[in-house]
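All protein chains but one are shown in place.
Chains: A and B, in written order; residue numbering restarts at 1 for each.
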Amino acid sequence: MGLPCGTRNFKYDTDMAILRTRTHWALFILLLAFVFTLPLYLPNRWIGVANLIGITLVAATGLNILIGYCGQLSIGHAGFIAVGAYTSAILTNALGGEWFMLALPASGIMAGLVGLIFGIPSVRVKGFYLAITTIAGQFIIIWVINHWGITGGFVGIKVPYATIGDLIFRTQASQFYLIMGIAALSTFFATNLARTRVGRAFVAVRDNDLAAEVMGVNLFSYKLLAFFIGCFFAGIAGSLLAHWIGFMNAEHFTLTESILYVGMIIIGGLGTTIGPIFGVIFIRLLDQGLLFLTPAIEGAIPALPSGFATGIAPMLFGLTIILFLILEPRGIAHRWVLFKAAYRLWPFSY
Amino acid sequence: MAELLQYLITGLAVGMVYALIGLCFVLIWKSSGVANLALGQLVLLSSWFTYSMLVQAKLPLWLGFMAVILFALALGWIIERVVLRPLIAQPILSLITVTLGLGYFIEGVVSFIWPWSVAALPRLFPKEPIHIGPTVVSQEHLWVAGISLLIFGLLSLFFRYHKMGIAMRATADDQLAVQACGIPVTTIFSRSWMFACVLAAVGGVLVSSIGGITFGLVETGLKAFSVVILGGLNSFGGALIAGPIIGLAENLGGGYLTPYLWGGIKDIIPFIIIIIVVIIRPYGLFGEERIERI
Partner (left out) sequence: MTSKKLMIAVTLCLALIISALPLVSACASKPAEAPTKGPLKIGISTPTTGPAAEKGSPMGHANLDAIEYVNNELGGVDGHPVEVMWLDNSYDAAKIVTIVNAFMDEGSLMYSTASSKMMASSMEIANRAGFPGLASFSSPILYRPPQHIYGQLPDYGDDWGAFASYYMKNVWKGSGKPKMALHLLNNPTGFGARDAAKASAEKMGIEIISINEHTATTISETESLNRIKAMNPDVLYISSTPAPTALIIKNAYELGMYPGMTIGLGHASFTKALIDIAGADIVEGVHGVFPTVNWGDDVPGMAKMTEYVRKLHPKDEGNMDYITSWAQSLIMVEILRNALKNAGYDVLAKGGPEAWEAIETQGIHKLNYDVGGLHGPAVYTPGDNRLSKSLRIFQIKGGAITPITDWIDAPLIKFEEFDWFGK
C-alpha cells in the first residue's frame, strides 16, 4: 500500500524489508550521512542541542514501546531515567570512567528492574489508574535518591567522563557520536521489535487485553516485559544524560519532565517508530527557539511591559502544543504518512 | 494522647484541602472523561486573579469574590470552546495532552501579567487558632473543610437530581447514546468546565490564603491526583473521603515514622498508599468498576 507503483513482492524477505526500493536506500544512507556529519558544520552549542535531542530520543523510544505499542500509560518516566543516571554515576564514580561500557548496560538493567516493580500494578489496572502508580513510582524513586547516602543526597553527585578504551568523550562533538550511535541503535531495535512476536503481542494487549489473553498472550509477562524494555531505554538515556551533564541532582527529574515525555510521543505520533523522532525534535527545537526568542524580542522592542518577554516563551510553547493537537490529533507521524502518499501519487490526488 | 489527637485533627484539616481540589478534577472526569493536567495552573491563575481584584484593585471582599467567580466561569467556557471542543471524538490521549499544553500556556499568561510571581492575599480568616481540647487547628483549615463539605453536598445533589447533572453523568458513560437521546453534549462539556474552573478558583483562594501565591500551587494541584486515584476517578464521595485519608496518613506517618526513617517520609506516604490501594482495589475505594466484554 505505502509503496511506489510497480513494486512487487516475490519473496517473503522482500515483503518484510523496511527499505524496499533503491530510492529508499539512497535516502536512508543520505540521512545517516547527514546526521553523522552534523558536528562538521554545526557550532558547538547546536551539537549540544543535538546531544540533548539524541538522549531524549532514546528515552522517548522506550516510552513509546510502553505507551504506544503496549498501551501502558506511564507518567513516571523521568523517575526511571533518574535510576539509570544514578546507577551510571555511582558505578563510574566507584570504578572509574573507563567502566562506562559496563555502567551503560547496568543502568539500563537497573532501571528496567525498578520499572518491573512499579509495573506490577499493571496486571490489575490500566489507563489513568496505572499512570498514577507510575507517578507514585517517580516520587518514591526521587525520595530514595535524595536520602540514600551513596547517591550524594540533596547535594548531588559528580560524574566522570564516559570512557571507552582510550577514547574519552570530552567534547560535545565526541559525545555526539556516542549519543547518536546509541540513539540510532535504539530506534533500529524499536522498529524491529514491533515486527516480532513480542511486538505483535504488545499491540494485541494494547488494542484489547481481554481478547489478547483469550488468544493465548500471557498478559502478566508481556505487560511486565513492556515495562522492562521501556524502562531499560530510560535507564540508557539516564546514563547518557549523567555523563553528558557531568553532575547529577535529583531535581533534574521532575514530574513536569515526565509529563513532557508523554506529550512528546503523543505529538510525534503514538505507536509508530518515526513518531518519537518527530516529537522529540519538535519539542526540543521549539524549546531552544523560544529560548533565543525572548531576549531577541526584549532587545528589539524595549518598551514592552516587563512580563511580556518572560511570559511569551511558555505561552508560545503551550499554544504550539494546543494548535498542533487541534490541527493534527494523530501526531506528526500521521501527517508524514499523508505526505508520503501525496508525494507518490503526485500529480494525482489518489 | 494529645499528640495523636493533634495529628488526627491536622490530618483531617489538611485532607479537606486536598479533597477540595480533588473534587475539581473529578468533576471534569465525570462528565467528559478528560484528565485535566492543567488543574494546578488553573488554581494558580485564579489565585492571581483574586490577588488582582482584592489587593491591586482594592475591591471589597464580596465584590472581589463575585468577580473571581465570573472570571472562572468565563475561563471555563473559553477553555472548553477553544481548546477542547475541536478535539471531540479524537483519541483520548490527545485530549489529555492538550490540557498539558494548556497548562504551559496559562503559566505563560501568569508570568506575563503578574511578573513578580510571589504575593500574599489579605488575611481572610482570623489568625487565632481554634482550640479543641488539647489540640489546635487553624481557622483557615476549618473554613476549607466547611466549604469542601458544602460544595460536595451541592455537587452530589446536582448530579443526583438536576437534569443537567444526570445528563452529565450519562455523557461520561456513553457519548454516542446520549447524543442519540438528543442531549446537547457540547453544552454539557462546556458547563462541566465552567463548574470545574469555579471549583479551582475557590480552591485557589483558600489554598493561597494558607501559604501565599507561588508557582508551588501548580504542584499542590498535582497532589490532588493522588486523592482522586485513591477515592476513584468518578466519585465525589471518594474524593471527599480519600482527601482526609491522605491527610491522616501524611500526618500520622510523619508524626510516628520520621524518627525511625529518613526525613520527608511524610511526603511519600500518600504514594505508597496509592500503590497498595491500586493493587488491592484497582478502581479506587469508591470508583465504579467497569465490566469489560470483548
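Note that contacts are C-beta pairs under 8 Å (C-beta built on N, C-alpha and C of every residue); 3 or more make two chains touch, one makes a residue touch a chain.
Everything numeric in this text was worked out from a predicted model, so none of it was measured.
> Of the residues listed, A:111, A:162, A:205 or A:316, which one is in contact with the missing chain?
A:316
> Write down which of B:58, B:127 or B:163 is the residue touching the left-out chain.
The one listed residue touching the chain not shown is B:127.
> Take the complete complex as the reference. Which residues in subunit B touch the chain that isn't displayed?
3, 6-7, 10-11, 13-14, 17, 107-108, 111, 115-120, 123, 127, 129, 136-138, 141, 207, 210-212, 214-220, 223, 250-251, 254-255, 258-259, 263-264, 266-267
> Please give every residue of subunit A in contact with the chain that is not shown.
43-45, 47-49, 52, 146, 149-150, 152-159, 161, 170, 172, 241, 244-247, 249, 251-252, 282, 285-296, 299-300, 306, 310-311, 313-314, 316, 320, 323-324, 327-328, 335
Heads up, the rule we're going with is that only the chains that are shown with their structure count from here on.
> Could you state the distance in Å from the CA-based centre of subunit A to that of subunit B?
31
> Flag every residue of subunit B that touches subunit A in the complex, lowest number first.
Within the complex, subunit B contacts subunit A at residues 35, 37, 83, 86-87, 90-91, 93-94, 97-98, 100-115, 219, 222, 225-226, 229, 233, 262-264, 267-268, 271-272, 274-275, 278-279, 282-284, 292-294.
> List the residues on subunit A that touch subunit B in their complex, please.
For this pair, the touching residues of subunit A are 73, 118, 120-121, 124-125, 128-133, 135-137, 139-140, 143, 146-148, 208, 210-211, 214, 255, 259-260, 262-263, 266-267, 270, 305-308, 310-322, 324-326, 329-330.
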